[in-house]
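The other protein chains are all here in position, but one chain of the complex has been omitted.
The letters A and B name the chains in turn, as written, and every chain counts its residues from 1.
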Amino acid sequence: MTTATLAPESVGLTREEYEEIRRRLGRDPSPLELRMFGVMWSEHCGYKHSKLTLQLLPTDSPRLLQGPGENAGVLDIGGGWAVAFKMESHNHPSAVDPFNGAATGVGGIIRDILAMGARPIALVDSLRFGPLHETRSRRQAAGVIAGIAAYGNCVGIPTVAGELVTDPGYRGTPLVNVACVGLVRHRELARSRAAGPGNPVMLVGARTGRDGIGGAAFASEELDTASEREDRASVQIGDPFAGKLLIEATVDALRTGGVVAVQDLGAAGLTCASSEMAARGGVGMRLELELVPLREEEMRPDEILLSESQERMLLVVMPEAAERVASIYCRWGLRADVVGEVTGGPLLTVLRAGAPIVSLPPYALAEAPVYRPAAREPETLHARWAMPEVSQTDPAQALLALLAAPAVAVKRVAFEQYDHMVQVRTVVAPGAGDAAVLRLPELSPKGLALVCDGDGRLTSLDPYRGARRAVAEAAANLACVGATPLGLTDCLNFGSPENPEVFWTFRQAVTGIADACRAMKIPVVGGNVSFYNESPDGPVLPTPVITMVGVLEDVSSTCGAGFRRADDMIILIGKTDPDLAASFYVSAVHGMHAGRPADVDFDAHQRVLAVVRDAVARGWLSSAHDCSEGGAAIAVAECAALGGLGAEVILPAAPRADIALFGEAPSRFVLSLPEHRLRDFQALAAARSVPLTILGRIGGDRLRLAASTDHRWAIDLPLAEIAAAYDALSSIL
Amino acid sequence: MMRFGVVIFPASNCDRDCVHVLRTVLGQEVEEVWHEEQSLDGLDAVVLPGGFAYGDYLRAGAVAARAPVMAAVRAFAQVGGPVLGICNGFQILLEAGMLPGAMLRNAVLRFRCTMVHVRVESTQTPFTRTLREGQVLQMPIAHGEGNYFAPGSLLSTIEEAGQIVLRYCDAGGRVNHGANPNGSVRNVAGVRNPAGNVVGLMPHPERASEDVLGSGDGRLLFESVIMWLETRKRSLVGA
């Protein structure tokens, strides 16, 4: 360990980065310091390649209490309350060990919300795997779902919404993105800026062991199959029991008013938390290694400083509060040890046996260099926009195949494993509506709506439009339950940013999100970038995932997606020019990602959303569902399967039956309502110039769909067959 | 107004939900009882809430059943105080030997969170006194180890003594295999002690106590015990 020299490459740094460290320190770093730089300047911690691009994202909102740069974003929801939320990836650990990787991902994002002083009230997960008929992907999916359940259920935070998508483009690079949402009173909002020289620094929660040493650096490396076994040692194991105690104790500790700053220990452990807290506060910090409670004997300083042992947090407390804070953690059966103090001088100092072994300015560690990577439009992009000739297949068979595809099928098998009802807030359960709805007894009758959306297929075909579509769809999903968007957090999953085509794609996607957010006036309050999702097959399907939070004024008027009453009218609103380009139908039935996705007309989109939202709030609608993968036919079939009611529907004519049935276009919704509401609703739509088509009526135990007015049913299937296809995942996972 | 105690073990996670329903929905007084508490003086009824007490790392409820507060809960029950164990609370009562039987992992080997129907089998408990036998209630379950088991002879004993309080059934009240969410022997969803004052059930009545959450049926159990307590109080005063 004390070898005088250590090659920068051995800790993942370049020669240039090593020179930058020397410049910042005015000397050579010690081998220990170099290891700390290696982890802090990894892509995972340092955002070297993404930082400049992320500045494109708009963060302004009259409700903004905390934007990016803290553990999570925070937005005001009135009545002195605020909502804190953030999404994060745990892709690499989950690829290596699906169960533990996903479980610790949940634990980590929960602590980010907790670090804002918020009590976590919901989890949202967005999962992507290779095709589930392949054993490896199926095992990954089953392990990840079980891991999320194991952690989330034990800590008593309901998992209320999510996605499960499969595509060969995720084979070997599964994506596990988890968002957490918390509630906090304005006056109890906590932050991570260390302050007050002389204030004790406390390490609370679990002891420190040799978990996940160098995990952050590992997260920034490309995966190959052999690493799945060899990297096992750097996967952390979560302890949800300790995680639950940490939540309760930390909520109690923050209420004392004696906590100055708080941060989760995640990637790069104590190194990251101490340097970031000190850098944000513009102060120094002194840590004494002997004071850190260890789980194992004879741990080296670098192991202690870089350990990624879970269920730990770092607190800066007022001297007079230290004893009280410690006794709170003790009451919950956890440790709280003073491991150092805030100092006035701008140095992060680590002492061992009284002698400094690390001494450097916190910002030097915490602020990694920023790069402007080369960007180049992928050579094959335009070729992929050409639509090949697609033969018409049997519409009924296509409908059943699309319904059974994981992206569309009901995720009962996942949601039943998650406790989605604990905390007694869940009004619209996962799968029952386009977004989950939680009531807020604190602000009754208000509620929150949560949804996540992303589309790697669209993004790979046109990253700018694909990203805009994801933002538009998340807002559309919120409108279906009657919610107005409050803000979003994103998780950007891409391959290596050092590949100019990947970086171009990334930048286009971020630009798309930014433009969509500006058009809809939705702030991006935080997020996460996961690069280097690469397998021997190449980079992952580029996948920006959006988690959007919305507000409902009255949860009692919310709306589900399933048909509710026989004889209700079925309506399609929004433009009616669906297209097969980039459609899920062409992808899932014909096996091609092809065509250029249609862009969103945000002016029209906003008007349609307002109509849907208004109609839900007035209680006119029986059901509301947006048309996404699989077009109008699939939207109708889902409503029928969810509600257990058949229907007869005639879709607007199109050049071909499959275009009318399965063609896609943004900003379209399938709604149902009682006939006596029709006139009012037509007036509401007309007032905002939103096109409306009456499709048919609910009733019977068959689903009949026609693609024109020639009175021949293109699809005529018993409801039981529709329901069985829609529940296909239950027999696969 | 009655005074309920809701016991909080480390990693109980439905404690706040039970407090909410008893205090806010039903307007009762609620005391949060810490797991190290040695006395339950002044309480009219005790609820052991759901969760993963002590992480459920050995067996569900095993560590919690030996917590200091359980001696007090046992003493409270011995003098006839009503005790309700919900989900993890039920597992704790089984492990404490206050109710007969044991829990196995769900036959599907997975955690299951879903709405179920249960049929009232016994009204000889404070929590079901105002219900009628055969009444069907809708409540959610959320557990990984709710597969109720009792060896044959024990099962006959408790069946004959009418100690089964709830069984999983379909919406029409039929008790059958298809309505059994976890493999429980004879669809058992809840049991009572011979005296009837200690009841354990896997479904969560506190999650089904407000219509906005999809069912108000769970509230009936709480209302029943409140009425039972009021009657007892009146008869004590009358005597």
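The rule is simple: a contact is a pair of C-beta atoms (placed from the backbone, for glycine too) under 8 Å apart; a residue touches a chain by one contact, two chains touch by 3 or more.
Everything below uses one rule, namely that contacts and distances are computed from a predicted model.
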With one chain of the assembly withheld, which option in "ABC transporter ATP-binding protein", "Phosphoribosylformylglycinamidine synthase subunit PurS", "Sulphur transport domain-containing protein" or "Act minimal PKS acyl carrier protein" matches that chain's UniProt protein name?
"Phosphoribosylformylglycinamidine synthase subunit PurS"
Among the chains presented, those that the missing one touches:
B
Which listed residue (B:Pro10, B:Gly85 or B:Gly101) would be found touching the missing chain in the intact complex?
B:Gly101
In the whole complex, of B:Gly162, B:Gly183 or B:Gly216, the residue touching the missing chain would be B:Gly183
If I consider the whole complex, including the chain that's not displayed, which of B:Leu58, B:Ala75 or B:Ala171 touches that chain?
B:Leu58
Touch rule applied to chain B and the missing chain gives residues 58-59, 62, 66, 95, 101-102, 104-109, 147, 149-151, 154, 183
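Note that only the chains that are shown with their structure count from here on.
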Touching residues (chain side chain B, partner chain A) in the complex
10-11, 13-14, 16-17, 20-21, 24, 50-52, 54-57, 110-114, 140, 142, 144, 204, 206-207, 210, 212-214
Considering only the defined contacts, which chain A positions touch chain B in the complex?
146, 149, 153-156, 239-241, 244-245, 332-333, 415-424, 426-427, 429, 439, 441, 555-556
